[in-house]
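Below is a structure I'd like to ask you about.
With one protein chain withheld, the remaining protein chains of the complex are depicted in position.
So, subunit A:
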Amino acid sequence: MSEILKETSLEDKFITHFNELESRINGESKSAFHDIRKEALESFKTLGLPDKRNEEYKYTPVQRVLKKNFDFGVVGEQATLSADEIRDNYIPGLKTNTLVFINGVFSEKHSEIISKDIIIKDFNLALKENKEDIETYLAKYADYKEDAFVALNTALAENGSFIKLENNKVIEEPIALYFINDAKSKEVHSQPRNLFIAGKSSQASFIEVFKTTGEQASFTNVVTEVVVNENAHIDYFKIQNNENTSYHVGTTHVWQDRSSYFAGYTFTLSGALVRNNLNIIIDGEGCESHMFGLYLLNGSTHVDNHTAVDHRKPNSFSNELYKGILEDQSHGVFNGKVYVRQIAQKTNAFQSNKNILLSNEAIINTKPQLEIWADDVKCSHGCTTGQLDEEALFYLQSRGVGKERARVLLLYAYAAEILENIKLDPLKDYLEGLVSERLHKNF
């Protein structure tokens, strides 16, 4: 790489990507959404990539890491993955509607829709065909004026998915989205954008799986918006079981209308640097929201989970439980925010973060945060950091279980508190297998 290019800032490179996109889509550069893209780009320029001085990214200076590992010189990448290589990533035994994205681009060839009466589309196509929904919902909740990565994703949004469930539609087969990065020959980066709309009283499960194949570095900046209309019931899973060369920044924005149910599950099993934002806006009465998270870190993995629940209407319930096990030089960050607006009386909000540190090199920074403006509420948060219970370990040993096995057993039991909430059996089995395998191998 020439010296001149090296001196170009990352921001400038992304701006180049935007210009390239703009020239490519010249037919639609007048569309309403493109104006949002432009606005998002402007706000990205003002915000800049976050560094240590940004409170939200205090422990996760993404900019430094990206600068060190990425060039971002090229825009699109040709993938050379075979069908088998892709199929290897599928969750076994689970019948799903399958959507495959290679380097962020929807691959129709590998995707398969089995449920009927459901709108599943390439994001690009939806921009043209579902103008009404796009205008109503897209970029309404994911705030591109606050977060640089959301701004970047919005400015470059063209690939990803659009999924819509009509009112009263119940989909039995989960919708699985596999985001596969092919980093065999070159570094790769992708910025997928998803919009899920669940109509009134509809029900479905979404599973997002992120995977990189190959030795080179990969960077994903994904934004998913989930609209949960009245009385709808949505389960949302995010599974990250990645190479230690993959960098991930993901933001999921959820908007809930009255009496709706949303449960978000985030599993981070490996990766180089992972930042997950999960933001839920409770904008109707009688809603129920759950957030579960599990992170098992070893090596030098850095995982940062930021969650925010914004109670804007009364009589809702939110519950959060994030658990982590940290080994080697891994670094875990947790920040959970609960906002209860003045109008949101009778809110119940619970939050808990638990961590086990297994090594003196591992670091955990946690910040459970409550901001409450309503008085008739019940809110609590708790957070613990410690190690395995010596007495439990001793008990198992006294019963003839070897120390190593006892340790894994206890760690597994600790993780199981999250896993047991999963209602999809094949998915639960799959994750249990993954966790158990990891615990045996790396901890």
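What to note about this one:
Keep this in mind: contacts are C-beta pairs under 8 Å (C-beta built on N, C-alpha and C of every residue); 3 or more make two chains touch, one makes a residue touch a chain; residues count from 1.
The rule we apply is simple: contacts and distances are computed from a predicted model.
Within the choices "ABC-2 type transport system ATP-binding protein", "Rad50/SbcC-type AAA domain-containing protein", "Carbon starvation protein A" or "Fe-S cluster assembly protein SufB", the name that UniProt assigns to the complex's undisplayed chain is "Fe-S cluster assembly protein SufB".
Residue in contact with the omitted chain (choice from A:L66, A:L358 or A:I418): A:L358.
Considering A:V62, A:V377 or A:L431, the position touching the chain not shown turns out to be A:V377 (whole complex). Where subunit A meets the chain that is not shown, the touching residues are 55, 342, 345, 355, 357-387.
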